[in-house]
Each structure stands twice: as C-alpha cells, then as structure tokens.
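What follows is chain A.
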Amino acid sequence: MTVVFYLIAAITVAGGLAAVLLKNLVHCALAVTIAFGGIALLFLSLDAQFAGFVQILVYIGAVAILIVFAILLTRGSDVPKDGVFSPTWLTGVAIASAVFAVMGWAVINSVNAIPQLAAVPHVTVHDIGVALVGSYVLPLEIVALLLTAATVGAVIVAMHEKGGAE
Partner candidate 1 sequence: MKTVEEIKAAIEVAVPGAGVEIVSNPSVSGQHSLLIAHSHALQVAQFLRDDSELALDYLSNVTGVDYLDKEISEKVKVTRTVTKTVDGVEQQVEETVDETRKRVEPGYLETVYHLFSVAKKHGPVIIRMRTANRTDQVEMPSLTPIWRGAELQEREVFDLYGVVFTGHPDLRRLLMWDEFKDHPMRKDYVEPDDFEYEPTAHDQVLERAKQHAAAEKAAIQEGAEAR
Partner candidate 2 sequence: MAVDQQLKIELGKQGVFVTTIEELYNWGRKNSVWPMQFGLACCAIEMIATTMARYDLARFGAEVFRPSPRQADLMIISGTVTKKMAPQVVRLYNQMAEPRYVIAMGACAISGGPFKQGYNVLKGIDRYIPVDVHIPGCPPRPEALIQAFMTLQKKIDGQPLTGEERPRHLNPEAQGEFPVPEQGAHDLEPTSNPGVWPIPVVIR
Partner candidate 3 sequence: MIDKADQIFVLLQHWLVSFLPLALQQPAAVLLGVIGIVCVFPAIFALTTVFERKGLGRIQNRLGPNRVGPFGFMQPIADAIKSLTKEDVVPSTANGPVHFLAPVGLVVAVFMGFAVLPVGRNMVLVDMDAGLLFFFAMGASTEVSVFMAGWSSRNKYSLLGAMRAVAQMISYEVVLLLSSVAVVMITGSLSLTKIVEAQNQYTGIFPHWYIFTPWGLAGFVMYAIAATAETNRSPFDLPEGESELVAGYHTEYSGFKFALFFLGEYLAMLSISGLGTTLFLGGWSAPLSFLTFMPSWFWFFSKLMMSIFVFIWMRGTLPRLRQDQLMNFAWKFVLPFTLLDLFVTALWRFMGEGLLRWIVCSAILLAAYIIMGRVAMVRKHFGPRSYRYAE
Partner candidate 4 sequence: MLGEGILKGMAETAKNFAGSFVSKERLTTVEYPEERIAPAENARVFPFLVYDTENWEAGLRCVACQICEKECPPKCIYIDKSKDKKPDYVGKQQFYPTRFDIDISVCMSCQICVEVCPFEAIKMDTQFELATDDRFGGLLLDREQLAKSNEYYHEIHPTEASEVDARLAEEKAKADAKAKAAQATAAKAAADAATKTAAPASPTQAKPEGGQD
C-alpha cells in the first residue's frame, strides 16, 4: 500500500472514467488504453510480470487497435448530435453504483480474513511454460480451439462479401 499503488490506481480509474465519459469515441478508445496500461501496471505491482507484459502486448498492442479500427470502420469518430448517453443513463449509473456498493462492502468486510503478508512468489516464465503444457494442457487446447473459432466467427461476421447486398 504505497504511493505507487495509489498513483497507479488513480491512473487506472481515471482512464476508465474518461473512457466512459468522453464524447469522442476515439478519445474513449485512447482513454481505455490508459486504463489497460494502468491495470498492466497493477499486475506488475502484484509481481505478475508475465501477465503484466502480456496485458500490454495484447490489450494495448492489439485490442486497442481492434477497437480504433472498429470505430473508424463505423464512422464512430463523429460525435453524435443527440448525446452519447442513452436516455436510461440514470438507471445504468444506479445499477453500477449498486454493484460497486455491494462489492466494495464485501471486499471491506471480507479481506481482513485473508493473511496479510504473502511471500513474494518467484514465478518465472519457465514455470508458466511448464505449467502450460503440463497441468494446463487441456485449457491450452481449448483456447486454441476457441481462438480458431473466434477467428472464423469474427471474420465471417465482419467480412464484406463481395457483391453482397448492403
């Protein structure tokens, strides 16, 4: 619980808030990139080096690009005239606040039960690699399947059939 943590947390939350609140979609996408980066930093501060870098590589390097491409493909960078928030935004905020209240309450009331000082786990990439083709081999193959399916699905959905109707 250091200054660093608060700083990173603040960046993350600010990024997230900006992503939700900003009008221009591309700005939202850039803000969410900051939030992703903040979460990556949180991973790093939790000694999950590999996960942190993977987060940067996948989220900032790929998902963010995907999002901005999607925005440009749908002319999303124009700010709509009739507001960016849905008419039922108050309900949405209420639900989100309620969820946060419940979770926050749960966190504050329960975490004290967990031991405070865990040893710094020394996990190398090697360990992850061994685990991946060891005990996690089934999830690995399932993920491969999922990714392939996702490729096929996403491509079919997003592809513009030549000569097809609009």
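Regarding selection, all candidates are chains of the complex that A comes from, given by their letters.
What we mean here is this: a residue touches a chain if its C-beta (ideal position, glycine included) is under 8 Å from a C-beta of that chain, and two chains touch if they have at least 3 such contacts; residues count from 1.
Computed from a prediction, not measured in an experiment: that's the story for all the values here.
Undergrad: Judged by that same contact rule, which candidate in 1, 2, 3 or 4 sits against chain A in the complex?
TA: In this complex, among candidates 1, 2, 3 or 4, chain A touches 3.
Undergrad: Enumerate the contact residues on chain A facing candidate 3 in the complex.
TA: Touching candidate 3 from chain A are residues 24, 26-27, 30, 33, 49-50, 53-54, 56-57, 60-62, 64-65, 68-69, 72, 77, 124-126.
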